[in-house]
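The complex appears here minus one protein chain, its other protein chains still in place.
Note that the chains take the letters A and B in the order they are written out, and that residue 1 is the start of every chain.
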Amino acid sequence: MISELDTMSPELEEPQPTRLHTVIAAADRLAGSVFILPTVLALLLLSIFPLLASLYVSLARFKIAKGGFKLEFVGLDNYKKLFLGPERTHFLGAFAPSTPLTWFLFAVILVALAFFLAQYLLKARISLGGLIGRLLLALGLAGLAWMLVHTLWNDGRLGTVSTTLVYVFVGIFFQYILGLGLAMLTVQNLPGRRFFRVVFLLPMMITPVGVAYMFRMLTDTSKGPFTPIWQALGLVDFSWVNNAWGARTAILIADIWQWTPFMFIVLVAALESQPIEPLEAATVDGANGWQIFQHITWPAILPVSMTLILIRLIEAFKIVDLPNVMTNGGPGTATQSLTYHAFVNWRALDLGGSAAVAYMLLFLVTFFGMIFVNLIRGRVVEAL
Amino acid sequence: MKSKNMLIKVWGMAIILGVLITACGAPATTEAPAATEPPAATEAPAQTEEPAATEAPATEAPSGKMFEGVTVNLLTFVGPQVAEPLQRRGPDFTELTGATINVITVPNSELYQKALTDMATGTNAYDAFLFAPSWIVDFAPAGYIEDLTPRIEADPALQWDDVAPFFRDFNSYNGKVYSIPLDGDMHMVYYRIDSLQEAGLEPPKTWDDYLNVAKTLNGTDLNGDGEADYGSCISKAPAQQSYWWIWSIAAPFIQSQGNTQGVFFNTEDMTPLVNNAAFKRALEIYKETGLYGPPDESNQGVGDSRGLFISGRCALTMDWGDIGPLAIDPANSKVIDKVGAIVTPGSTEVLDRETGELVPCDETTCPYAVDGVNYAPYASFGGWAGAINAAAEDKAKDAAYAFLSYMAQPAQSNADVVVGATGYNPFRISQFEDQQAWIDAGFSQEAAENYLSGIEASLNSPNMVADLRIPSNQKYIQVELDRILAEYIAGNLTTDEAAQQLYDSWEAITEEVGRDSQLESYKATIGAK
Partner (left out) sequence: MKRWFQSKTYNTPSPVGKILSYLILGFWALLILFPLYWLIITSLKISSQVAEGPFYLPFVDFKPSLDAWKYILVGDLSNDTLRTFKNTLIVAPTSALLALILGSTAAYALVRFEYRPRVSAIFTFIGCLALGVAAIFLGVPWTIALAVAAAVFIILLQTIGRRFKRALGNNDIAFWMISQRMLPPIAVVIPIYILFQRLHLLDTYTALIITYVTSNLPIVIWLMRDYVSTIPIELEECAAIDGASRYRIFWSIVLPLAIPGLVATFLFVLVFTWNEYLLALFLSSANSQTLPLVIAAQNATRGPQWWNMSVLILIMIVPVIVIAIVLERYITRGLLIGAVKG
């Protein structure tokens, strides 16, 4: 292991070569290991077994048996059910027939992907690994695009995969924008900003099950606090729960309400850690707010933002409490997320099916996580 | 240098590994979860000094209490319903026998998983469970729970014969009793006596009547607050009770020859009885009740619809027995003495299994019809019952059985079932016949008669329906049926599509598990030949 600092620790003054010093020097060299090993070991020890066990379960069928239980190996059966078998509409959605519009949209996406691949191929250095990676990426995105284009309208119905994608991307978009906006406002020298900061933290602290029940109460159109408004609008006989997108919107609102503080607090810390000199200098030089933001603030918080979005991305894919409590996954299966889908199977003792869905979620998250990390983060660091 | 570096790293890791392992090993000795080793009973033999009527003497001995020092870990779900009586009577039981009853509660939706993982993995932290008897079909064949038949036979205080025959059967599997009922569950329809009288309507006898009443009263003001109320409140949220309500509607159309005829599957070849005119009619009725209910009914659970009925906003509802005691609660109820209970509506047509079509009721097709209407009350869920972990220690098992018996004995049970908050509904014949207890609890004479006769009529019906109790029943009912119902109610499937999809998915499960074994299981649980 090489450390940057090692190259700088000079032997300026010959320290007395006492026993203690040798030990300290040795400990210093080992610092690299000492710092990271406990974490690595802890993660390894506790994650390997569950990971491998659940992988095996996803390839098996669970049965209660005398004296315990039985796991019967069935190969890719559980996965086949999701993609080709009875769980297909549940998982991928009900596909509407192709129309010129869908072909057009799909063609647009294909062109974009082709462009992306071409860009890579035209670079000076390409490697087989890189090429395969990008091909897989393009294939994956094309597949997802096909699915989305055919299920979003025209009588198509979203499956749990698409619903989850909607929750994740729409949710994170709003959470970030709101979080950033609020952070920038509270970083200003305003009297009373500490009050706002503490209040804005509150939603994140409520247990997710609690938030779900709270929003269930709030969105109840016959008993909740907004009933008079609802009645005034003449919508007494209409309930958002009967409409797929209405239900999804309600869940998105609850999700955004709950997790904007996450973005908010991290961005506040990041904004506060900015060194002050460049900002003052820029103001003195006459730059206006937008310019300061664009050239100084934004690059400074970009790395933290990327980390933040990645973390939130991973967490958002696992959403389950809100659909479970607010709508029970309804209407129909419209608000079911992937974790909810796994949960339904799990409750019925279909542990294999549940693990299969969980692994598909894992692949999906890894897919997007890697996209994010490799392409965006790399490019961000370059730009700095 | 490099290899030395490497060696140091390797040894360093090995040492750290070793340290971690030993550190993990240490707590094993100091922190053995208290639950897996109930303190060995101080063998101070117990004397049967306490009133012999309330105890099943498990051991007999001279001095001290019978189960002195024994702890029983009883798992159930968080109360107050169902758990509260256990927690309240626990100390009384301790007084009598010296055993400590430790009631452990978990959220209702996870009770099954907790019990299952505990027994399947051999943890056995719990000695007894208070859960749904339909689960014994999973636990009994695997040997997780104990066969209680010998204990019951040796326990006259339990008055097993007083337990309604239906509940005795429901708590048995393959002829052996595995759980003791503390609660009896079945569906009934409740109606507003005053509203129906005013509109000149009779309590519904068939489902068409029900729809008619609901339609007429929908939109009228039922609780005097000036706002329009609902004709029918039957909750339809997914993953709630949808998959039970549908059978209360479908059963009278499908089953007419008694419960050995079967209502879920054909007893010849195990094909599902769902892709036919009867089930489709039931689906349509179920959906139509939604037209006369609150707009967000498809997101409501039974707690919501119950609350609506009790606050006077519904003319009709379907529910378990809870509404009876809840309706007379002066603190919360706006419909005191206005609630009537009837057996769930029946049908004047019944399924011809050969053709898949509906035929009118007559002496051959509906031998048990009353006034030309075929009733098939559905004892859904069956009622909370107590079972004992077969792998628990003997003393703990004895004490657990004694406690369950104590709870189920008339002295305690009759007091609990008249109080709505306990969540226990009547299951003993004496509980229906003794109206006085109900009147003492606050029912008026008419209300008591009405409520109890509704229950009695249901229980005495020779055409009663029980839950599906074959392997993978959760998949059939709580996953597939629930999902298809939800899609149907949401308007994503037509009636024919829903019936067909249900048929296909049930067939897929049957094929997967094994048609012959499922058929055998099914016939065994309904007593068919």
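Following the convention adopted for this analysis, a residue touches a chain if its C-beta (ideal position, glycine included) is under 8 Å from a C-beta of that chain, and two chains touch if they have at least 3 such contacts.
These figures come from a predicted structure and were not determined experimentally.
Considering B:Ile310, B:Leu468 or B:Val513, the position touching the chain not shown turns out to be B:Ile310 (whole complex). Remark: the omitted chain is touched by one listed residue; of A:Lys66, A:Lys223 or A:His295 this is A:Lys223. What chain A contributes to its contact with the hidden chain is residues 1-5, 8-10, 12-13, 15, 24, 27-28, 31-32, 35-36, 38-40, 42-54, 57-58, 178, 181-182, 185-190, 194, 196-210, 213-218, 222-228, 257, 262, 265-266, 268-270, 272-276, 279-280, 282-283, 292, 303-304, 307-308, 310-311, 314-315, 317-318, 320-321, 325, 338-339, 342-343, 346, 351, 354-355, 358-359, 361-362, 365-366, 369-370, 373. Where chain B meets the missing chain, the touching residues are 10, 14, 17, 21, 24-25, 27-28, 31-35, 73, 75, 77-82, 84, 87, 102, 104-110, 113-114, 117-118, 121-123, 125-126, 225, 301-304, 306-308, 310-311, 313, 322, 331-334, 423.
Everything that follows uses one rule, which is that only the chains that are shown with their structure count from here on.
Residues of chain B touching chain A in their complex: 8-9, 12-13, 16-17, 20, 109, 112-113, 116, 120-122, 138-139, 141-144, 237-240, 294-296, 298-299, 301, 472, 474-475, 478-479, 483, 486-487, 489-492, 504-505, 508.
Listing the residues of chain A that touch chain B in their complex gives 30, 33, 37-38, 41, 45, 64-69, 85-86, 90, 94, 157, 220-222, 236-242, 244, 324, 327-334, 344-350.
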